[in-house]
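Here the complex is missing a single protein chain, while all its other protein chains stay put.
Just so it is clear, A, B and C label the chains in written order, and each chain counts residues from 1 on its own.
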Amino acid sequence: MERKSVIVDEAAALDKIQDGMTIALGGFITAQHAMGIIRGLAGRRIKGLTVIGSLSASLEVDLLVGCGCVRRLISAYVGAEAAAPIGPFFKKAAESGQIDIWECDEIIIAAMLHATAAGVPFFPVRGGLGTALPELNKDLKEFRDPIHNEPLLAVPAMPIHVAITHANCADRYGNVQYTGNAFADGLIHRAADTTITTVERIVSPEEIRRDPFKTAYNAQTIVRMPYGSHPYSCHGLYVEDHDHLTQYATAAYMSTKGDHSAWDEYLKRFIDTPEDHLAYLEQVGVRTLFSLNEF
Amino acid sequence: MERKSVIVDEAAALDKIQDGMTIALGGFITAQHAMGIIRGLAGRRIKGLTVIGSLSASLEVDLLVGCGCVRRLISAYVGAEAAAPIGPFFKKAAESGQIDIWECDEIIIAAMLHATAAGVPFFPVRGGLGTALPELNKDLKEFRDPIHNEPLLAVPAMPIHVAITHANCADRYGNVQYTGNAFADGLIHRAADTTITTVERIVSPEEIRRDPFKTAYNAQTIVRMPYGSHPYSCHGLYVEDHDHLTQYATAAYMSTKGDHSAWDEYLKRFIDTPEDHLAYLEQVGVRTLFSLNEF
Amino acid sequence: MTDYSVKELMACWLARDLVDGEFAAVGANFPIPRAAVLLAHFTHGPNMTVGMGAFKVCLDNVDQVMTLKYFTDFRPMRWAESASYFPLDLFGFHKMDVFYVSGIQIDAYGNTNLIGIAGEGGQYKFRGPGSIGTTTLAAVARRYYIVAEHHTPRLFVEKCSKISALGFGDGTPGLRKKLCLPGGGPKYCITPLCVFDFHPETSRMRVHSLHPGVSPEQVVADTGFEVEIPAKVMETKPPTDVELSVLRNRVDPEGALRT
Partner (left out) sequence: MTDYSVKELMACWLARDLVDGEFAAVGANFPIPRAAVLLAHFTHGPNMTVGMGAFKVCLDNVDQVMTLKYFTDFRPMRWAESASYFPLDLFGFHKMDVFYVSGIQIDAYGNTNLIGIAGEGGQYKFRGPGSIGTTTLAAVARRYYIVAEHHTPRLFVEKCSKISALGFGDGTPGLRKKLCLPGGGPKYCITPLCVFDFHPETSRMRVHSLHPGVSPEQVVADTGFEVEIPAKVMETKPPTDVELSVLRNRVDPEGALRT
């Protein structure tokens, strides 16, 4: 008997995500999103997803909202800081009631993930008492702690079908390592039933074993996707593509105001026409990609 | 203004620990205990300590019990596996009711530390329901979770005065790094008011900054103690001194059975006579120390 | 005395209220607190723990710090002593000494709103970006500061439409204590016009000091709630030459605060 490789191609990974699932996206704000998969979901117009953009998300979530994939959204923030104070499609969908928002802050979302990962029904937190959160998010229950009778907020666990993360490298057995910060990726991996990780490079098992302390988790599915986080950053390799994010934010904003031309152009060029991740990178262009060197 | 060094000498570190305090010891079973400090506490015959031997402890806790330092003990295990299935002084003190035992397993003790570190009054766990633990440990409260009404056990937070850990190296500003596993040391650091860490080597701040991801925590007090974990192991450097542990276990066992001669000899030679850690190492001897090479 | 911008004044004022040895984090896209923390670190806080992006850094030998566009920027790694990613662990928040909060609304009791402004039928007429980490940090950090880059009646309201970070609620005495929140709540709110503190009995904002050249009438006109202005109100102490020199040469060489 032989040990099995967990490397699959892009289409096979995308086939694992179906309408109505709950997915958790890795990275943090503008770093390390598995954009090859996320663009694929947007391109397939997957419907009815519950999306956890952990712990604070960026425009990768906005893209899924804009393409009509999202029914329910769980994130402490949707924006791109200097490039976009708020995700335009997220803002419009929230204002029109098109999506449900599970209102939270980063620590409440982390508590939900911790409870799920630990297999307990809830975790207690202090933050949120006296705020609008328990009124806006009916899942959060105020209660008295059974020992000291102090007021607390119970944050429930939530089953998650798939975690989708992006990392620097993995071996063919799914051992994933990061050069920089893994943020909450290990946590969502443990909370989810299964994990799909896109990586910049596949490395040998020997390379992984050189520093086992660097292994963040063992993913069930690995897809090789160089520059897989573009237009977001990947620590140790490339920074955010600020111009691309601005282009997205402008097109999306104009679309929410009724002028769809720039957005239709963006969608056609970057989401719908490229048949795979490498075709997307061809659209971005070698010159742009190599301009994103980190230091 | 200049940045302050946190390196102190052995006596100054010991002076921080007083009768009646709650202390949490780092390491795990037979690895990485700050024996220079623990022997110092035993030698000073500090009284009335609440000792957290996290998460499972070894004979370092048995030594403190044997020297009459412990009032209350919190650990999921006290023994040295092949060298001693159970700590002899611990066994006798438990049977005679000389110490209080906060009955727990490793996950319940971890939940207590998590709650303390997170600043919440308790953490919920599933393990322990239907066992003797809630009957033996009145701090553990059975309750119903406020969301799904499932039965759970509430594990309360517990204020901890000092965490005492041993690591491979630190810089003069208290940035602590391990070669191997840090076990629960980071957790007890976060749960405690202050942390004393003994290290094999002081390294330059530049060395620490070479891999900031390796920094486990920032300790408030650093003491340099080469071979500071002897007779326990320190990952990457030396293994357990099996003969020394056996010598301890035999002497302690005989003492609990009424024959105190070997224990008195051990106590005199290794605890009471050496005026400091290096004097202890002289008693152990260079030949023994260098026989403990790991691989 | 050197000329300075109001943002520089705000940063210098905030820096002076930080104490050596404290633990403070520097966000991205929140340039005034960022400058305040770094300025304090350079002038009187060599033992501060400075959180910069996802790292804890010490800058004692650093001549100049770059401005970050994005919080997750990896480049502070070069100065890092440890990596730090707080929300993951649920840990240590209650040990955070100081924190900075902003909002799309700030109310008379120091509550802030990053969620949105309610419209008709339970919907939002204006949705905000989300609470980030403010809900919990405002509850547990030892103290925090509200920092407003503008001072308008739309921003400073009597009551937030939705509270994302609790200040003093509706002013009920001892409310935070009743909720067992370990943090002390907002200490000051600084704006381009003035510094507010909180009345010890009513917990309402009142003017603590007016920035040089600002009149009480201007604050009243630009604040959406009824604001108390003590008879003898101080003037906010302007930046010193030393502060401005460190600020411009080491903290903000790109001049983000100068406009």
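Here are a few things to note about the model shown:
Keep in mind that, in the parts below, a residue touches a chain if its C-beta (ideal position, glycine included) is under 8 Å from a C-beta of that chain, and two chains touch if they have at least 3 such contacts.
This structure is a prediction, so every number in the text was calculated from the model and none was measured.
One chain is not displayed; in the complete assembly it touches the shown chains A, B. The chain that is not drawn here is touched, among residues B:Val239, B:Ala262 or B:Leu289, by B:Val239.
For the options B:Val8, B:Met21 or B:Leu133, the residue in contact with the chain missing from this view is B:Leu133. By the touch definition given at the top, chain B reaches the unshown chain through residues 28-32, 55-56, 75-83, 85-87, 90-91, 94-97, 103-111, 114, 123, 125-133, 136, 150-152, 180-181, 183-184, 187, 233, 235-236, 239-240, 242, 294-295. Of the residues in chain A, those that touch the hidden partner chain are 1-4, 114, 117-119, 171, 173, 175, 190, 205, 208-209, 212-213, 215, 217-218.
The rule we apply is simple: only the chains that are shown with their structure count from here on.
Farthest chain from chain C (centres taken as the mean of C-alpha atoms): B.
In terms of their C-alpha centroids, the spacing between chain A and chain C amounts to 29 Å.
Our note on geometry: chain A versus chain B, Cα centroid distance of 40 Å, whole angstroms. Within chain A, residues 123, 125-126, 150, 152 each touch two or more of the remaining chains. Contacts with at least two other chains are made by residues 77, 83, 89-90, 93, 140, 182 of chain C.
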